[in-house]
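Below you'll find the structure I mean.
Only one protein chain is missing; all other protein chains are in place.
And then chain A:
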Amino acid sequence: MNPVQAAVTWLNDPLNWTNPGGVLDRLGEHLSMSALAVLLGCLVAWPVGLWLGHSGRGGGLVLLVSNVTLAIPTLALLTILPLTFLGFGRASVVVALAVFAVPPLLANAYTGVRQADAEARDAARGMGLSGGQVLRRVELPLAVPYLAAGFRTASVQVVATAALASFVNGGGLGQIIRAGFGLDIAAGGGQIIAGGLLVAGLAMLVEAVLAVVERMVTPRPLRRVRRRANRRAEAATAGG
């Protein structure tokens, strides 16, 4: 039986889905872990990015953050954080994943505010709006498409990276692949491929769903501009 057939057989066994530690359990872990990490990333990156963009400073900082994160191996962060005060378990995995969500969120929030029309900003000032009001009422709405694009990039990246949590027994769908590698490659080949299919399928599904969501929250006139900025942010944050 070749590995692909073995994978289909593995996926067709209902017990592999419903057993404790089966696909359904792992899927739940994977999604909750990823959701928490993206949420945490948003809480940190969006306020900072918006403020930096508003004040017009920190372009270098944004670049630095994305470059440094690119160089840190996910595996290192996943193994280091449990040994700090965070301790073993969900918290450290979520924080590690959130670190990789920050660069696209930050870069897009920053660009989103920076690209806001200077004339609109001046007009708002002329109307007597304070700095905070300009940010809230003018720059923030104009930055929404960028925030959405960053959210999508970050989410997909986190869902993809969450597979690596299995290296520290952090749960998630990656655990199925790791367990397969734990067996002999001949015996576990089917399970390895099945796990890979599940992880890749989930990442693509999330990508597709969020692409639709992103389109819905982006007003039509802003659609083309957004795509260009997103590509730039993506280029700065490869890996996972």
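Just a few scattered comments:
To be clear about the criterion, a residue touches a chain if its C-beta (ideal position, glycine included) is under 8 Å from a C-beta of that chain, and two chains touch if they have at least 3 such contacts; residues count from 1.
Here, contacts and distances are computed from a predicted model.
Entry comment: the absent subunit's protein name, as recorded by UniProt, is "ABC transporter permease", drawn from "ABC transporter permease", "Iron-sulfur protein", "Chemotaxis protein CheR" or "Protein-export membrane protein SecF". Only one of A:Leu24, A:Leu39, A:Leu61 or A:Ile80 touches the absent chain when the whole complex is considered: A:Ile80. Annotation: of A:Leu15, A:Ala71, A:Ala118 or A:Val212, A:Ala71 touches the absent chain (contact as defined above). Counting the whole complex, the residues of chain A in touch with the unshown chain are 3, 67, 70-76, 79-80, 82-83, 156, 159-161, 163-164, 166-168, 174, 177-178, 180-181, 185, 189, 192-193, 195-197, 199-200, 203-204, 207, 231, 235-236, 238-240.
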